[in-house]
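Only one protein chain is missing; all other protein chains are in place.
Labels A and B are assigned to the chains in the order they are written; within every chain, residues are numbered from 1.
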Amino acid sequence: MSRRPLVREVPPTTWYFRQPRYMRYMSREITSIFVGAYCMFLVVGLQRLAAGPSAWEGFLQALTSPASIVFQFLALVAAVYHAATWFNATQKAMPVQIGEDFVPGNVISGAHYVAWAVLSVVILHLAGVF
Amino acid sequence: MPARGQRYLTDGFNVDTISTDVAIIGAGGAGLRAAIALAKTDPALRIALISKVYPMRSHTCAAEGGAAGVIKPDDSFDLHFDDTVGGGDWLSDQDCVEYFIHEAPKELQQLEHWGCPWNREADGSVAVRPFGGMKKKRTWFAADKSGFHILHTLFQTSLRFPSITRYDEYYALDLLVDDGRCQGVTAMEMRSGQLRQFHAKAVIIAGGGAGRMFPFSTNGAIKTGDGMAMAYRAGAPLKDMEFIQYHPTGLPNTGSLLTEACRGEGGIMVNKHGRRYLQDYGMGPETPVGQPQLKTMELGPRDRVSQAYWHELQKGNTVTTKWGECVLLDMRHLGEKKINERLPLVRELASSFLGIDIVKDPVPIRPVVHYMMGGISTNTTAATPLPGLFAAGECACVSLNGANRLGSNSLVELLVFGRRAALSAIEHIQGLPAANAAALNARAEETQLRIRELFSRTDGTESLYGLRKEMMDTMEKNVGIYRTEEGLQEGVSKIHELRQRYRRVILTDRTNVFNTDLFQVLELGSMLDCAEAVTVGALARKESRGSHQRLDYTERDDRNFLRHTMVHHQGLDVPRVDYLDVVITKSPPGVRDYSGDHK
Partner (left out) sequence: MTQMKQRQVQLEVLRYNPDTDTEAHFQRYEVSCNEEGVVLDALNKVKETVDPTLNYRWSCHMAVCGSCGMMINGEPKLSCHTFLRDYEGVIRVEPLAHFPIERDLVTAPDDFMEKLKRVKPYLIPKKKKPISEGEYKQTPAQLMKFRQYSMCINCMLCYAACPEYGLTPKFIGPAALTLAHRYNIDSRDGGRKERQEVVATAEGVWDCTFVGACSEVCPAHVDPASALQQMKITSSIDWIVEHLIPGGKSARDTVSREDAGDIS
């Protein structure tokens, strides 16, 4: 047989450099590391709170360190980006059909942004920001 | 050239054998329907489904408008019968039409039961749309991708049946005929170049038409008449090949089809003066814009509407565009919503190939070769005169379509006669004597020698592309919408000359794997055979009927030509022509009336 198909391997570690859309995908996935780390950070805070007033004070003190602020800033950016990709994905995962027509995707995603904004305002209000 | 690929130059018989019960050549609508019918009728049958492309690539996928079957209470079988027979200018065999119209709704229902996404009425029943030459709305449709959905529904359904063995990308070469009956076929596996022979008790050809012999055609690259030519070379006559359907609404640059549903839904055709010129060719009086009336104006049959373009061109009424002389198809009044719901593909095609949004502007269009009414001669049981050989679909001429096919009859034809071919094949294989394997091997060896000769040819002088271009130019120039004795004479002698020169065609690529140079050379051979049958048949038919219009014999001549042209292959000589009477059961030849005054 002269048939001899040529198989081209996908490079297992560098494939995402091949395409901008793969880079976007990887950046979305990487944001979850920050989101996860921030969750751990909150768990540590709770644990400090349970450990008594002085431990809690120390935790609050540590929050103001430059490294902590940089981390929190990065985590915020990552969380916002992650949330945005998630909201944009909702229109694919949860299409809404009314009669024969589908609700436009940006309405579904938009509704998530609106809900996000409303919840943020409520939380900020409860936190006494205004 | 290194000799690695030259397996065919070595001595000895090198053809693998596959034994099967029924071999089907072509896996489009008709081939798949036949395969399913075989598998369902007798699950023990071994079925070989052979195609030069994967089934979903078959050209059935490009059909847009829909499929006709009587289903609504205001419709009747008699009306579908009359439309089909009249549309075919009385060249249809009426027993065949009778069988067809009764089977049509059953087949369409069956497709519905297999999941075909037909458009629906509000109450959930199947919706129908108007179509050219049809007196009632009876065209079932799935948006403007009806053929695509039919093909995929059939293909996907065929996956249920383990007895269907597909041989995808096998190029069928020659029928194996021994003891006066067809007993198989030779084919080449395209990915390896290996020759195989299928020993089968019956063969069904469902290989499609040969529209690619024309330069300007809606047909895909695969429509090269291989099935027709194979049957023809094996001794089955080709019938009514001179009847070539021009579709009136093709894109002027690519030839892509804009479905007849454009007009069915209410699109109008105008010339450069903005006049709906069809009223000047016996299809008037003018109907109100946006209110299409059946069998009138834009809903006239394809032959008449295409012929009207030719007259407008002669009168200088066409619009000059950078793509040539056109008329305009105006759908703006349909509105964006209806266009998106019912004609999304049309909008997409016009926009991407011409840069025109049909919602905002009229589209320039011109007639384009679309379909062959003729083909391998079959009867109502889908049997050819060669025992053991059956045919269905565009490659066959069962004489449903007569001299002009009505839009939306052919998708149903695939189904009705695909199934019928399967049932006939099953009947045929009962109690057959055993095959003479040695004789079949000898036939297969002839195929091998033919291919080997092509690979080893050293005196080649003719280029594939040169010959192909000359063939296409000849067909366009001499066998167009209107024909003359002189032009046809020229066509016959030119095609005959090309067939002689084809013996010296050069195969440039002499390697084994997926050698498309080889397949294009073989396809050219098929097309030349078909082209010769078309020209010879057209020259002999000295009348005007349906899609065969002669400027020198302008009238229909029922006394001499109410009969089918039968063209018989004679090797390299000019083919022999004889005739077969048309079967008339209840509708004597009458006047085709597409004026608004018709009853």
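Just so we're on the same page, contacts are C-beta pairs under 8 Å (C-beta built on N, C-alpha and C of every residue); 3 or more make two chains touch, one makes a residue touch a chain.
What you see is a predicted model; the values in this text were computed from it and never measured.
Residue in contact with the omitted chain (choice from B:Asn271, B:Ser408, B:Asn515 or B:Thr565): B:Asn515. The residue from B:Thr17, B:Gln293, B:Gln314 or B:Ser352 that touches the chain not shown here is B:Ser352.
Considering the complete assembly, chain B touches the hidden chain via residues 2, 4-5, 37, 40-41, 53-54, 56-59, 61-62, 106-107, 109-110, 112-115, 117-126, 143, 145, 148-149, 152, 156-157, 159-160, 168, 191, 220-222, 253-254, 256-257, 320-325, 345, 349, 352-353, 419, 422-423, 464-465, 508-509, 511-517.
In the full complex, chain A contacts the hidden chain through residues 2-8, 10, 12, 15-16, 18-19, 21-22, 25, 29, 89, 92-95, 97, 99-102.
In this text, only the chains that are shown with their structure count from here on.
Chain geometry summary: the mean Cα position of chain A and that of chain B are 56 Å apart. Of all the residues in chain B, the ones that touch chain A in their complex are 4-5, 7, 191-194, 511-513. Interface residues of chain A facing chain B in the complex, by the touch rule stated above, are 1-4.
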